[in-house]
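With one protein chain removed, the remaining protein chains of the complex are shown where they sit.
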Amino acid sequence: MANPMKIRAAAKDGVTEVKVLMSHEMETGQRKDSSGNLVPAHFITELTATWNGKTVLDAQFGPAVSKNPYLAFKFKGGAKGDKVVVTWKDNKGDSRTDEAAIA
Amino acid sequence: MNYRMLSQGLAGACLVLGTLGAGSAQADATTDEIARYREMIADGNPSELFALQGEELWKQKRGPRNASLEQCDLGLGPGVVKGASARLPRYFKDTGRVQDLETRLMTCMETLQGIDPKTIINAAWGKGEREKMQAIVAYVVTESHGEKIDIDMKPPQMKKMYELGKMTFYYRGGPMDFSCATCHGDKDKRIRLQDLPDLRTQAGAAAGWGSWPAYRVSNGQFWTMQHRLNDCFRQQRFPEPIYGSDVTIALSVYMAATGNGGTVMTPGIKR
Amino acid sequence: MIKQRREVLKTGGGLGVLGLLAAAGVIKPELALAAWNEGAFKAGTLEKSLAALGAGKPATSGDISINAPDIAENGAVVPIGVSTTLPKVESISILIEKNPDALAATFKLPEGTEANVQTRCKMGQTSNVYALVKADGKFLMAMKEVKVTLGGCGG
Partner (left out) sequence: MKTYAHTVALASLLLACQGAGAADAELHAEFKAMLDSSFKTTGIAAKHRIYQLDFQAACSQAQAPAMPVQKAIEAEQLKTIRYPADGNYFGNWKEGEKIAISGRGLTWTDKTPTDNGGGCYNCHQMSHHEIAYGTIGTSLLEYGKTRGRSDEVLRYTWGKIWNAKAFNACSNMPRNGDADILTEQQIKHLMAYLFDPESPVNKK
């Protein structure tokens, strides 16, 4: 099972900044292991962030996004205690959803 | 030391060589840009992901005794994690040994949880109990972020370890004749583009010791201090140090004590 | 739900059908947007990736800025941020010219989300990095070179 994300959301002057760290290998499918076999591609393909149920970001990743991906973005609105929910899915059908309260 | 005595005896004939060449005025725009790169990746250190898992493991009942690590004494009393790693290595009366964070955690895992230390010592990095150890370390060192390095050098056992660590630091060997000092025994040097802390000095030792354990962006792994030292010896072309062995503890005491008073920046983020 | 969408994709032969379904109100538009754009992510060259994104040959815009280092100490993690002052931004994409597949990531920005995203990408070698912005229905672009260095004592 996928490991939890670390989500930070902070509101300031009517804008909420969200920073997300995801635990994921992000294998490109082009790397060889120590015995010379190709490691199959395994990477996050889609990510959605919502605030109070409204989509605030919709991202798609290729395998060129770094291992343990980092993402930061900002949206207008958001009050202390509001929930930001982030969900990712990967190319093997695995997914993970975590949430954080806006600080 | 014998040779030092000789050189003192022959002081008239003795010229202490700067073993390095003269061309060191190569500070350039490259260095500034690399600094900017490091600053950009510092916010959002994936060590946090490992610390998250480590905290869970700390609280989880595990092992043959089905116990958590919450009663583990890292030197500040049972269960005290905050600030503990800033004061390690230290001499522990209950084991009669100088221990670093990882060997101390092995003691806790053995006594509280019944986990055989061999399952950690003989495991590969990132595998089995060793992987769990790495996560627990990430959690513990995060709890000392911002504290001062505060190594208690009063016990004679610590003084002995310091001396042994210093001897290890200057010990040349292997097919490339390298010692720790080959790379870390002069000021303002770098290997390729990586700055090399001068571990002989307080500032250098504080910078080096204080920023490991760390997340390594080149391989996406979280490296404990044992892992860092293990790879130093690998690059030094030495044989492999056994996990938690005295040579690793001695070097740790030498570095930590030299860096005493510096700031703990763990977990770090490194190339 | 997700499985069903994938099946529709497979049998229906691509985004066209999905678009049709969305237009017919069968599925919500935002879900349609979320389907991974395999065609663009596996397009290969910069030119083909831009084509697959429907961007053609976008003009350069001084209103788009790329926040990335001139030199990356390690190609495995290159911080790349894109921001723009252009109005009505719909999407931001990051493309790396010399990667096997140029497209690294794409972000759809609903109204209210600022045109300012940061992530980290892998770069196999020194390359031009492109930020593609779709604003008010039009594609515009900016470019910055990032040098990737070798490091460490081993290699």
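All chains are identified by letter, namely A, B and C, in their written order; residue positions are counted from 1 within each chain.
By definition in this document, a residue touches a chain if its C-beta (ideal position, glycine included) is under 8 Å from a C-beta of that chain, and two chains touch if they have at least 3 such contacts.
Computed from a prediction, not measured in an experiment: that's the story for all the values here.
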>> Quick check: which displayed chains does the absent chain contact?
In response: B, C
>> Touching the hidden chain in the complete assembly: which of B:68, B:218 or B:235 does that?
In response: B:235
> Which of B:111, B:182 or B:221 sits in contact with the chain that's absent?
Replying inline: B:182
> Among B:221, B:245 or B:263, which one is in touch with the chain left out?
Replying inline: B:245
>> Please identify which residue in B:61, B:82 or B:192 touches the non-displayed chain.
In response: B:192
> Going by the touch rule given at the top, which residues of chain B touch the chain that is not shown?
Replying inline: 1-7, 9-10, 13-17, 19-24, 26, 30, 160, 163-164, 167-168, 170-179, 181-183, 185-186, 188-193, 196, 200, 234-235, 237-242, 245-248, 250
>> Under the stated touch rule, tell me which residues of chain C contact the chain that is not displayed.
In response: 71, 147, 149-155
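Criterion: only the chains that are shown with their structure count from here on.
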> Line, ring, star, complete or other: which describes how these chains touch one another?
Replying inline: complete
>> Quick check: which two chains are joined by the most contacting C-beta pairs?
In response: A-C
>> On a CA-centroid basis, which chain has its centre farthest from chain A's?
In response: B
> If you average the Cα atoms of chain A and of chain B to get two centres, how far apart are those centres in Å?
Replying inline: 31
>> Need the CA-centroid distance for the pair chain B / chain C, whole Å please.
In response: 40
>> Please output the residue numbers of chain B that touch at least 2 other chains, ranges allowed.
In response: 217, 220
> If you look at chain A, which of its residues touch at least two other chains?
Replying inline: 66-67, 70, 72
>> Show me the residue ranges of chain C that touch chain B in the complex, using the header's touch definition.
In response: 67-74, 76-77, 79, 120, 149-154
> Which of the residues in chain B end up touching chain C in this complex?
Replying inline: 30, 33-34, 36-38, 40-41, 183, 191-194, 217-220, 234-235, 271
> Can you list the residues on chain B that touch chain A in the complex?
Replying inline: 43-44, 46, 48-49, 52-53, 217, 220
